[in-house]
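Every protein chain except one is present and positioned as in the full complex.
Going in written order, the chains are labelled A, B, C and D, and every chain counts its residues from 1.
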Amino acid sequence: MSEFYRKPKLPDLDMPIGKRARLHRLLYEKGIGGGKMLVLPIDQGIEHGPINFFVNPDGKHPRFELELARRGGYSAISFHYGLAAKYRREYPDIPVILKINGKTNIPSDDQAFSALTATVEDAVRIGCDAIGYTLFVGSPMQAEDMAQLMEVRSECDRYGMPLVVWSYPRGAAIDKKGGKDHFYAVDYAARLAHECGADVVKVNFPKVTFDMDKFGKPPAPYDNLDIDEFEAFRQVVESAGDSMVLVSGGSKMGDEDLLNKVELSMKAGATGLIFGRNMWQRKMDDALALTARIREIMLKY
Amino acid sequence: MSEFYRKPKLPDLDMPIGKRARLHRLLYEKGIGGGKMLVLPIDQGIEHGPINFFVNPDGKHPRFELELARRGGYSAISFHYGLAAKYRREYPDIPVILKINGKTNIPSDDQAFSALTATVEDAVRIGCDAIGYTLFVGSPMQAEDMAQLMEVRSECDRYGMPLVVWSYPRGAAIDKKGGKDHFYAVDYAARLAHECGADVVKVNFPKVTFDMDKFGKPPAPYDNLDIDEFEAFRQVVESAGDSMVLVSGGSKMGDEDLLNKVELSMKAGATGLIFGRNMWQRKMDDALALTARIREIMLKY
Amino acid sequence: MSEFYRKPKLPDLDMPIGKRARLHRLLYEKGIGGGKMLVLPIDQGIEHGPINFFVNPDGKHPRFELELARRGGYSAISFHYGLAAKYRREYPDIPVILKINGKTNIPSDDQAFSALTATVEDAVRIGCDAIGYTLFVGSPMQAEDMAQLMEVRSECDRYGMPLVVWSYPRGAAIDKKGGKDHFYAVDYAARLAHECGADVVKVNFPKVTFDMDKFGKPPAPYDNLDIDEFEAFRQVVESAGDSMVLVSGGSKMGDEDLLNKVELSMKAGATGLIFGRNMWQRKMDDALALTARIREIMLKY
Amino acid sequence: MSEFYRKPKLPDLDMPIGKRARLHRLLYEKGIGGGKMLVLPIDQGIEHGPINFFVNPDGKHPRFELELARRGGYSAISFHYGLAAKYRREYPDIPVILKINGKTNIPSDDQAFSALTATVEDAVRIGCDAIGYTLFVGSPMQAEDMAQLMEVRSECDRYGMPLVVWSYPRGAAIDKKGGKDHFYAVDYAARLAHECGADVVKVNFPKVTFDMDKFGKPPAPYDNLDIDEFEAFRQVVESAGDSMVLVSGGSKMGDEDLLNKVELSMKAGATGLIFGRNMWQRKMDDALALTARIREIMLKY
Partner (left out) sequence: MSEFYRKPKLPDLDMPIGKRARLHRLLYEKGIGGGKMLVLPIDQGIEHGPINFFVNPDGKHPRFELELARRGGYSAISFHYGLAAKYRREYPDIPVILKINGKTNIPSDDQAFSALTATVEDAVRIGCDAIGYTLFVGSPMQAEDMAQLMEVRSECDRYGMPLVVWSYPRGAAIDKKGGKDHFYAVDYAARLAHECGADVVKVNFPKVTFDMDKFGKPPAPYDNLDIDEFEAFRQVVESAGDSMVLVSGGSKMGDEDLLNKVELSMKAGATGLIFGRNMWQRKMDDALALTARIREIMLKY
């Protein structure tokens, strides 16, 4: 590892004081502790619709996720203004990362862009601890997205709110360069969010193979690297520099696959995980049991 | 006690969500817990000057108070922007009630008025949990003071910040109506802060006697009530209605007197205490030992 | 009565639509009905302090007044922001005239001026139906007061909020011209409020005699009119023109005196009464019984 | 050379005082000195992605570039807000040209436009010394770009910040008129930036030949000038008038080619160079050795 790299860790960061106090709560005072972050997102009602709730109908109701976050000892829950404003009151002890932009998946992702559903000031007023923003890297709407992110980042600076960027490659261009899940795409996304001022970057775990027929190939040398997914992700973490990295869960996996993902992520330098469907598509007891195992792994690092 | 009175308690309050989340932290997640509040103020450097630090020179350094707040398990520390901005970073786990107005005691109190040293937005930016404001009740500058409080209260509403009002009778008029410490004055001060929108009211423990020669007498029936200080304070708590009440410590007392004050305050319905000089004018060990005894008493109620 | 005078009555008024809809609620849908208004004010905690609550300790608690307003069928309750924000939620059915300025009576009334405790926008946000504003007519601070009233009136126009002006003569100048309760003073106060844009003017019932030694005499011809109080008040009502007139109760009276005041007021053209201490300094049952008799009288007119 | 041309040199300029003080620092107090400027840009993480860091993995970490800038004696570093805000604190002595707009190269350059990632006020707040802005000359988005540049230029005037314009021909239209690197395109770009208010213009070293099949030909007389690249660049420098000119390094070259470029640039009147990949794609020692040779050449002019 380069002598010029230093893994971001809150006590080492010269972070603005308000961001520092709020992140300290998520990383040390709540949830996993020890500088680790485990987040429970429930914004899929916007992103995918109620379709995701059929597997476990309880999951449709935010009180289920809030209860899971409380009992499971999550660092924070993440949802949109409508849910925060209506359900947060009953769970004032659960930190909230207010997700402030989103979109449905009804239109195609060709022009992917997530509109704001709330402002940073809204998040302050209802007592949230951080802001979540989705940036679609490489989309034809990228310029609008970056401009919107700049405004959000600026408000985060104004109010001392930590900024968590869901940094997702999207659109026709990336689909021709190895696809949105390839190391090239994820690496670029992590870097863009970092350079745009994210305090925390949320990425998908990268793939090192690509389907030439479907997605073409990524630019050299990404098309011909002899590394595994773990090493690829380790490099993604480095590309994010002083921004902390969270790994997305994505769609539901088996227990062992999920735990393996946790292990690899933490080992490679991630600050934590953000698992939604993988948790609330399980019954409460299963979800809690799995959470306990995740926590155990996280605390090893 | 009137059937129309209900002691304010956070779980019962239909408080705006941001205020609720922030107060929950002070009342349940930090410090004493159980809905009690013990605050360590260190704004005397402005109010009285460094004169207060001679007794215990360590007390001059905010790191002493922050350390005391952490080790003693206080619900919050309260100080001005200059101290918060410079020392808070090292103690991100200690909740802060940002004191946003103050004055020196060099000029007389005839025209007592505390100028703003920070804004509610400042408090948000540096990650504070509540606002502290001094209102001088009955001062010739009362109209300016109430107008300034209104602006502050309005910003607190905008940002979901709890408002703690240091409600202090002051000025020539109250000095002729029994003095600033008499039940009449304290009772009025508690009520004014309550009606002006305070979430928490800080008052001095009232006296039921008065020095006729020095201060004249309070208006009837306050000049002729057959009640003791405990009952007087109990009525003050009721006058503050749904606003929680904190009792000031004032200048340094002996241990037993102080503990007795705690006992009486809690028994009469106070939500907690705010003790500055009584704590940081003691050595660290003494202060911690005394804090432990205070906590014990508070948890009985 | 002049052919040019027309008693203000809501269905006849070409009032801005928002003000009309809100006043309609108070005058026809709630309370007395039939275009009459009976208001229960509880702002004395600021104006006089808790001193007013000793007679009937239940009265200290706003839930008592809200309960009385509900059971007694009042047109509205009137209190300050702190009480409205904290207790209104439990009584969403009671219309609220938000009293938005006030002062304590600790300093003398020489420089009487009531500072704002809330804005018209606050009143909109918490769902109030009208604004109450105290104007001190003739005070040395009169210019500041009128300027502040102008701002409030302008915000009322902007938001369609009815404006009720507590129009009270005050200060050294009026004390030398027959005193603040004389027909001269009250008549002038009613007119000033009317000309400044009040939708409703609250006045004290005028006196036609004066204490020459104490207060000097009012300017001619007020010093030598051969009319009784009823006729004086009738002329005050006419001075208020198209602004509706409410009569204050003032300090507590005997039942028959109070009912007589109601009778005279309504007969002389008042739109209603605003009785505070006269109601909540009585026990609930007494207050309700007296309210029933007041209602009976009001409905005759 | 025309008698009407005067090479821009800071002591001669009647520049607004803030711009002058800040540019003085870069040109005389830091770096090369003597009115020369050597800038180290590290915005390729946005423009090209982490792909540029594979050659020298240390280069991925901004501390490497900051260290190189310090040890090599650069006039300034140039990067985006995310890097400036996170790493600048450790190197307060290195002047910063905050790059405030950018884009990824994932989508094609057909609609090239760089969105803002920061404001001029951000640059002031974090203590930067100049603003860097990319203008895509000839792009279909040119109007939006010029409008955005106008806003930025206006803010630079407001805050006394020097404005450095990365003036790059781009888009389908220029691709049909000799291509983006031809003298015609570069000359036009230099002039546009100059006329839009740039204090410093960054251009690529122009070519005087063109690939007729691929890019068509530039308009006369650019298609038929009997001059070499040196003379072309000299004319570009004159087209930029009183705006200083910096030459881009572009992708990595051999040492001698690079030094030759420096020599030609300085000889032709450039104020300096801005070399990124050519420096940080080398190991620290190589980069420092090369920097020393560049400095030597620059100081000759």
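Some notes on this structure:
Heads up, the rule we're going with is that contacts are C-beta pairs under 8 Å (C-beta built on N, C-alpha and C of every residue); 3 or more make two chains touch, one makes a residue touch a chain.
Quantities reported herein were computed from a predicted structural model and do not represent experimental measurements.
Considering the complete assembly, chain D touches the hidden chain via residues 16-22, 24-25, 28-29, 85, 88-89, 92-93, 121, 124-127, 158-160. In the full complex, chain B contacts the hidden chain through residues 43, 45-46, 49-51, 53-54, 57-58, 60-64, 67, 79-83, 85-87, 89-90, 102-104, 106-108, 111, 113-119, 122.
Here is the rule we go by: only the chains that are shown with their structure count from here on.
Chain B maps onto chain C through a rotation of 70 degrees [Cα fit, steps of 5, range 0 to 180].
With every chain reduced to the mean of its CA atoms, the largest distance from chain D is reached by C.
Taking the mean of the C-alpha atoms as each chain's centre, chain A and chain C sit 58 Å apart.
Distance between chain A and chain B, defined via averaged C-alpha coordinates, is recorded as 41 Å. The residues of chain C never reach two or more other chains; the list is empty. Viewed as a network of touching protein chains, the structure reduces to a simple linear path. All chain pairs that touch, listed by label, are A-B, A-D, B-C.
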